[in-house]
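To keep things clear, I will list the structure first and then write my remarks on it.
Note that one protein chain is taken out, while the other chains of the complex remain in position.
Right, chain A next:
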Amino acid sequence: MAVQLQVRFITKQRKYAVPNTPFTVPSSVGSNELNSLINELLKGNDPEKCYREIDFDFLVYGEVLRVPLSDHLEEHSISSEVTVDVEYFERVPAPEPHDCLLHDDWVSAVQVRDGWILSGCYDNTLHLWTAKGKHQLTIPGHTGPVKAVAWVTHDDMLATFVSASHDQTAMLWEWNVSTNAVECIHVCRGHERGLECAGVSPCQSRMATGGWDTHLKIWSADIHEKSNEGRESVSKRLKTEHGMSQVRTPLMTLKGHKEAISAVQWTDTSEICTASWDHTLRLWDTVIGGIKSEIVGNKSFFDASWSPLSGMLITASADKHIRLYDPRSNEGSLVKSTFTSHTQWVQSVRWSTIEDHLFISGSYDQQVKLWDSRSPKAPLFDLTGHDGKVLCCDWSKPELIVSGGSDNTLRIFHSNQHK
């Protein structure tokens, strides 16, 4: 005997609105059945009979429905006698594998900006690709594996980007798009060990790097700025060594982490979020040059991503779980939610830039997964394709999900999002 449940459908997408009346459905109903129900309702609404079927996802009590509705309610210990509000929204379309860019060595860093893909390699080179997968440039210069790349500015003519490497330097590059010539403008020296991460501030005038020397260093990202030159006598000596490029010294060094800094991201023009191997996430204030707040986890953090849309922080640590932190809240448990599906260390996580709830993760189990933060049990999509560890991933451009791995490839997925 199937138990009947009262459900009311609500949506924030007005074009798919259905009447507000409650429906009685059997408790064993899953998202597929609800989907067909909604589609039927919408079809009835549509006078022109040219309705196209849409897939919806259903949000019940803040979590995406993945199991039969009764199980879902039981999990959340909600009585089956109340009218359940089911919010539905258009299902995120499945990303399609688009391209595979072959490198000479492990791809350890990648970032996309306006149709250009910048990747860093373990063979000490940077690569520039078009979004279509055409190789544009190979940029040698580093003497160690490139661990992080970041675009600074980009327009039709000129683009600047930064790369951080295990050779203890970060390099600021200027790329003339039209002539396809790249030039290392500045070499940022100051780190005492290999760099792990780099981040550019939203105002594009500052950048921050962190590495194994546990220091967070803030640099000027402006190519033409020369104000800090000559502050250290060493720089002149180094300048001569490097010929064309000028040596840049850090504007500020923030000490506090006890172990390697694995991720850095600017959350504001004067605020930096870092993740470290010493099990902490820290928020730094660049104006006062100190720690704003600290979140202590119980595993080393390998990566962290902060979403400007939701203000939440997702982290990848030395286990198979992805954890969601809210840096703003001090109450309750620090970990708001745990996403478990990977079977190996998760090496990198990235929020979507347009969707509040979507993020991707790349793991050593050769998988890239697309998650909805409201569905902690299972990811939305598994993006398979890599043959080795996934070392980096990026979703800066909403249409492109790119990931690089130890199989020497950079894989590109089209996320097909409307908007």
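By our rule, a residue touches a chain if its C-beta (ideal position, glycine included) is under 8 Å from a C-beta of that chain, and two chains touch if they have at least 3 such contacts; residues count from 1.
To be clear about the criterion, contacts and distances are computed from a predicted model.
Considering only "Trafficking protein particle complex subunit 2-like", "Ribosome biogenesis protein BOP1 homolog", "Phosphatidylinositol-glycan biosynthesis class X protein" or "Protein wntless", the record for the omitted chain gives "Ribosome biogenesis protein BOP1 homolog", by its UniProt protein name. Among A:A94, A:I291, A:A318 or A:A378, only A:A318 touches the chain left out of the display.
Touch with the chain that is not drawn comes from one residue among A:G194, A:P327 or A:P379, which is A:G194. Touching the missing chain, out of A:Y16, A:F58, A:Y88 or A:W106, is residue A:W106. Residues of chain A that touch the chain left out of view are 106, 108, 122, 145, 167-168, 192-194, 212-213, 259-260, 277-278, 298-300, 302, 318-319, 344-345, 347, 364, 389, 391, 406.
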